[in-house]
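Below is one structure, written out as structure tokens; comments come after it.
Shown here: the complex without one of its protein chains, the others still in place.
We call the chains A and B, going by the order they appear; numbering starts again at 1 in every chain.
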Amino acid sequence: MPDGVAHHPALAHHFEDLDQQREAATLGMWVFLVTEVLFFGGLFATYLVYRSWYPEAFAEASHHLDIVLGTINTIVLITSSLTMALAVHAAQTNRRQLVFVFLVSTMALGATFLGIKGVEYFHKFEEQLIPGSNFEFEAQYFQHAQLFLSLYFVMTGLHALHMIIGLGIMTWMLAWTWNGTITDAYHSPIEISGLYWHFVDIVWIFLFPLLYLIGRH
Amino acid sequence: MSSRGVLLPAHHYLSDFGAASWLLTRDHKRVALMYLAAVTFFFFLGGAFAVLIRLELITPAGDLVSADTYNKLFTMHGVMMVFFFLIPAIPTVLGNFLIPIMIGAKDLAFPKLNLASLYIYVIGASCTTYAIITGGLDTGWTFYTPFSTASSTTAVIPAAVGIFITGFSSILTGLNFIVTIHRMRAPGMTWFRMPLFVWSHYATSLIMVLGTPVLAITLLMVAAERLFRFGLFDPALGGDPVLFQHLFWFYSHPAVYIMVLPAMGVISELVAAFCRKPVFGYTFVAFASLAIAVLGFLVWGHHMYVAGQSVYAALVFSFLSFMVAVPSAIKVFNWTATMYRGSISWDTPMLYAIGFIGLFTVGGLTGLFLAAVGLDVHVTDTYFIVAHFHYIMVGGTIMAYLGGLHYWWPKMSGRTYNELLARVSAAMVFFGFNLTFFPQFLLGYLGMPRRYHAYPDEFQVLNVLSSAGASLLGVGYLIPMVYLAWSLRYGKLVGSNPWGAVGLEWTISSPPPTENFAETPIVTWDAYEYATRVEGHVA
Partner (left out) sequence: MLTDFPLFPESASTMAPRVDGLYFFLVGLTVFFSLLIAGLIVTFAIKYRRLTPDSVGARFHGGMALEVVWSVIPLGITLVIFAWGASVFFAMSSPPDEAINVYVVGKQWMWKFQHLNGQREVNELHVPVGRPVKLIMTSEDVIHDLFVPAFRVKADVLPGRYTHVWFEATKPGSYHLFCAEYCGTQHSGMGGQVVALGPSEYQNWLASATGGSMASAGERLFADMACNTCHREGEVGRGPVLNGLFGSTVRLQGGRTVVVDEAYLRESIVNPSSRLTEGFQPVMPAYQGLLTEEGLSELVEYIKSLEPAQPVTLSMASTPGGSERTAQ
């Protein structure tokens, strides 16, 4: 950069301008989300194969999941995507207070989701539905119901891990909003965090019917 | 060649000293050099295992090491070479160093992420190395279930976790390259003016980004199964071991294209530079890279013809496997045509390039043997397969890597190496390689299965030939380490363009400045415009 020309403090030196930086960051997040689709995709593929082979066992096992808590969680997570979108919009229009409010709401809803999930896991423990030496199920579906529940824990566990990471990212965004890094001129970090959060939400939108709603009318 | 009057640039990317300037660097060139050190270490570690394997196989009886030790040796050889050398080497060393420069950028799109990728690689590789020390791994690099989840008594979980972690390094590198190539090209650097090296790495990055996550989740499931007895892949618990194979090969077949596409990119650059003319059929070669990447995702079942899948599935995979051979053939023909009426120099990089083209042709054609289902039934799981993939990975990728290393060494270090020693090593590598692996085609067709600690007597002669070749090959690899290291201190200094080649990397100093370009270039020429663009002389 020629001497004496000021540039935006957030502009990294290897970029020509903020636009290029924002475009690169956005494309980077989209590529990352594609990798996440493939990451969860392996689990979904495994699930689909076993479900097509053992439909009755999977349906039976699915009925042991708490559909009420699952539905509540779905609503909670969708709402959190709404608050996240509102946070992004507030950042675009430079309303710092609102960014704060909406980020905190998103985090609160996310934490609620995780709390309810924890309760569900605990219930499964009490009902002896955790795969392993303590697993209990009707004899004729035993093996394949255990398969279903293994997939349930791995898939929702991985999803929960992604949510925890999302909460970490949002804490970071809170810090940047607080110290003024996020402005209407430079708010792509919040947009990108929003993309990530929406993705985590969409994974749940697929998980919920596949895990909770098998064979329910 | 004379370096009279050539001085090192006053300030370049290696000027700053101190641990922090390296460990906290954001310079893609320094990251590349640190990767060079790391992958070289793992290459020789994996190579040491290979030496022990070939020593054992000199005699038919399993008399050098125990059966369990042997099983650990071939497993760790495979794991080290595949995950910690072949997959990262060219992209992280040459790709990292060159891609920003070749497109006129100051760095990759995400320099800090690049550094993070390096650390993730080191952590993952260390984790798996720890697994060797605390008990080894004996599942084969392929981790087939239920052996890996229910039968093996070795350190499967730490090894799998280490590979899982390293996978993220690969994913993030690919992500970085994709965004860089899309967004950081200098003005005038259109897609079809980019060097083919960049096209190859773009195609490679697509595979890294799409395929590696599936391996990651598969290894995670293996670890979960082993730890919690989940039963995802164990029939005793309701699972299906063939499902593991599908998930594993869905990544691991495209992975071989991660290993070979960057090598092909290097070869395109070497052939153009040492014939001083554009690569013939530039557009076809560029699209062939993309075709290989796409088709490469559709053929994984050819590793499983005898695994118990349906006849029709086998035939579909066979058909597609033949399709993926065609773009590779196109590239070989194009490189050969490039040499027609070129101005060909026999410098070491070109020797490696020519070696690559010949050996890759043989390796690729033997792939046709394997794509044909009726023939694969006989040769799968035998030394024919071992020979086939070593022709491509060693005769192919490693030769391209060495060729590229020698070609860009003066750029990276500012110095050149001893040409005589280099040519002798190249010859040793070529002859040692063929002596090692050609007998293995015969062994395979004869029926010697792979991963065998002991074998019937009648296979001994061919095994002895192979082991003899391996010793020649090993020496051929060691010598470059010596003269390349020596050249860092005592090598002749070179100017910006010692080879008289065309490319943005040859317009900047050797070694380059940290920011690559004082001013962003504005590109108005095609990739290999030799007639008009050669300015430098041989230094």
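Quick note on the criterion: contacts are C-beta pairs under 8 Å (C-beta built on N, C-alpha and C of every residue); 3 or more make two chains touch, one makes a residue touch a chain.
Not measured: the values here are computed from a predicted model.
Enquirer: For the chain that is not shown, enumerate the shown chains it touches in the whole assembly.
Expert: A, B
Enquirer: Per the definition of touch given earlier, which of B:S15, B:T134, B:S343 or B:T524 contacts the omitted chain?
Expert: Residue touching the absent chain, from the options given: B:S343.
Enquirer: Among B:L137, B:I357, B:L473 or B:V523, which residue is in touch with the absent chain?
Expert: Looking across B:L137, B:I357, B:L473 or B:V523, the contact with the absent chain belongs to B:I357.
Enquirer: Can you work out which residue in B:A116, B:I157, B:V294 or B:L365 touches the chain that's missing from view?
Expert: Touches the omitted chain: B:L365.
Enquirer: Which one touches the absent chain: B:G135, B:P235 or B:P513?
Expert: Candidates B:G135, B:P235 or B:P513; residue touching the omitted chain: B:P235.
Enquirer: Against the chain that's been left off, what residues of subunit A make contact? List them.
Expert: Per the touch rule, subunit A residues meeting the hidden chain are 53-57, 139-141, 143.
Enquirer: In terms of residues, what is the contact footprint of the unshown chain on subunit B?
Expert: 62, 67-68, 71, 138-140, 144-147, 150-152, 235-236, 241-242, 275-278, 280-281, 284, 305-308, 311, 314-315, 318-319, 322-323, 325-326, 329-330, 332-334, 336-337, 339-346, 350, 354, 357-358, 361-362, 365-366, 368-369, 371-378, 380-382, 442, 445-447, 449-462, 500, 530-531, 534, 537-538
Throughout what follows, only the chains that are shown with their structure count from here on.
Enquirer: Just the number, please: Cα centre separation of subunit A and subunit B in whole Å.
Expert: Computed from C-alpha means, the inter-chain centre distance equals 35 Å.
Enquirer: Can you name the residues of subunit A that touch subunit B in the complex?
Expert: Its residues touching subunit B are 12-14, 16, 20, 23-24, 27-28, 31-32, 34-36, 38-43, 45-46, 49-50, 54, 131-133, 143-144, 146-147, 150-151, 154, 158.
Enquirer: So in the complex, the part of subunit B that touches subunit A is made up of which residues?
Expert: The contact residues of subunit B facing subunit A are 105-111, 171, 175-176, 178-180, 182-184, 209-214, 216-218, 220-221, 224, 228-232, 237-240, 243, 247, 250, 515, 520.
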